[in-house]
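Take this structure first; my questions come after.
Rest of the complex left out; these chains stay put.
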Amino acid sequence: MNIGILTSGGDCPGLNAVIRGAVRKGIRQYGYSFSAIRDGWRGLLEDDIHPLHMVDVRGIGARGGTILGTSRTHPYSGGGPEKMREVMAARGIDAVIAIGGEGTLAGASRLADDEGLPVVGVPKTIDNDLDNTDYTFGFDTAQEIATEAIDRLRTTAESHHRCMVLEVMGRNVGWIALQSGMAGGAHAILIPEFPVGYEQICDWVRSAWDRGRAPLVVVAEGFVPEGLDDQVSDAGLDKHGRVRLGGIGNHLAPIIEERTGLETRAVTLGHLQRGGSPTAYDRVLATRLGMAAVDLCHDADWGQMASLTGTDIIRVPMAEAVDRLKFVPQHRWDEVQVLLG
Amino acid sequence: MNIGILTSGGDCPGLNAVIRGAVRKGIRQYGYSFSAIRDGWRGLLEDDIHPLHMVDVRGIGARGGTILGTSRTHPYSGGGPEKMREVMAARGIDAVIAIGGEGTLAGASRLADDEGLPVVGVPKTIDNDLDNTDYTFGFDTAQEIATEAIDRLRTTAESHHRCMVLEVMGRNVGWIALQSGMAGGAHAILIPEFPVGYEQICDWVRSAWDRGRAPLVVVAEGFVPEGLDDQVSDAGLDKHGRVRLGGIGNHLAPIIEERTGLETRAVTLGHLQRGGSPTAYDRVLATRLGMAAVDLCHDADWGQMASLTGTDIIRVPMAEAVDRLKFVPQHRWDEVQVLLG
């Protein structure tokens, strides 16, 4: 069997570990060969495909990014499933492992379930917003980087008697903000799932200040404060009502400063959260998922993806995983309340 | 309610986060007060106990070690349960949260179940060898440090065309070696649960070398090679048959060098694995366990400990958790085979 591998969507620490795990398992256990599909679905649609040998994956587990390149090309663009079928036939590719986030897996699911293409998936998201898996690789690295940032901002905040606002990733879900906020000892954690108003934010800030702390606020990029309409014009919002111009962190800092009288500064972590060497946790998870994806191919279990539940790697239908996002649940929000303010 | 907290046994990144989580939750949600019991059971037996206010736990979540101090004092020494009962009564302590490993929890379990003392537990072990919890805090930090060490040793090994042996913690179980070995791309992983002989080890080393790699060996301190008897005198072993003099890493290096002809060096990580700031993962887990332990006290659920299953914090009887060690299971050992050699 020849297995093509592609990575699609935003890059994520651990992608290379998935690739390495899959290639080593396939070659050593089953005697398979592998093909590198360049830049996600684009490579499959445009036949940008090359042999992928064991020597190509050596030592890559510790490296960020993806040796395969990535893109946001849609699988139903440029020829779509029919073109893929042709390319796979011409190249002798018997199966495809698609590593990607919600969009990628939704596409892979359709290709497998509706078009009958031999495709399996590996879930990938920094944001940890994929359902049907406890965690996705990349998330642990992101929460680690965000936590280190909070640790650094704390000493500046304390020395200057300032409030610091850190904006982290999370368009639709607040996992990075929630966990790094818990880990770093933030006094306010603002996530899309549980909107609060400006007064609540300022209450948390004031409460920390009154206890002698320099207030730290962690906000997910997708957080929308209640009462936002009164603060910014429509022009400052994107189509989902999220704050756009300069980001939510930069939006909040001057408002907090004005309302609390505390000097307030914002930092936006941005791309720093998704680059660099993955944590040990992410490398192990990614390696195991890559190996499990090869087992899916071996069993011709198309339309399935490898997934983490507890400490086990299991199989779940991709269609289920992309059905809904994994939001921060109410009990995790309740749990963190005693740490705020 | 006044809750006493103690940390017992080896120190572990995350202990302070447990303490902070418990104190904030208890004070803010339930209005409890707290007492700091110094140096594990010793403080309870010798009445070395002090008030523990919210100000005492500020900013400690990011710090390694334990602000309470620790010791290996046995709870049934020096007066035992009766003395504890007296001290608790005199101090007005209504409940005790004992944070510790297998030995500590076994003791806490007896105190609760047999003596009727109001004791609950929080599992703690670098080695991840406690059953009935998916992971214990401290383990993630340890695997991260071990993985970084492998990353560092790799470049030295490659530059010098050498084999490097890294000895990591794990007296009875191989979790740190297994996971850091997967994460770091080790060519041989040696763990207590699955003894292999010298020839197998050298085969893995030679195989990596023949593929052009500088071989990396990760060995848990408790690993005992098959055929050890022929290599060292009885004097070189401890009472469990483990290699003692200089450690297993230093034992293996010259043997690998002699049998493979490859220059081989050993490094023992030792205490570096248990100190320093915890990872974000460990801080979050520890904080949640600390908060859950206060709920156990609130519910008078004595003899129980807070535990991680999947992404949930649940309750399990301490007696069950210490019944057996959590060994690396056969399927995890099988899984890693394709990565070796």
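By letter and in written order, the chains are A and B; residue numbering begins at 1 in each of them.
In the analysis below, a residue touches a chain if its C-beta (ideal position, glycine included) is under 8 Å from a C-beta of that chain, and two chains touch if they have at least 3 such contacts.
Every value quoted in this text rests on a predicted model; they were computed, and no experiment measured them.
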Checklist outcome for this item: With 2 of the identical chains shown in place, the whole complex in this structure file contains a total number of copies equal to 4
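Just so we're on the same page, only the chains that are shown with their structure count from here on.
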Item to check | Distance between chain centroids, defined by C-alpha means - chain A, chain B (Å) | outcome: 29
Checklist outcome for this item: chain A residues touching chain B in their complex are 17, 20-21, 24-25, 28-29, 54-55, 58-59, 61-62, 134-135, 140, 143-144, 146-147, 151, 154, 179-180, 182-185, 211-213, 277, 279-281, 283-284, 287-288, 291, 309-311, 335, 338-339
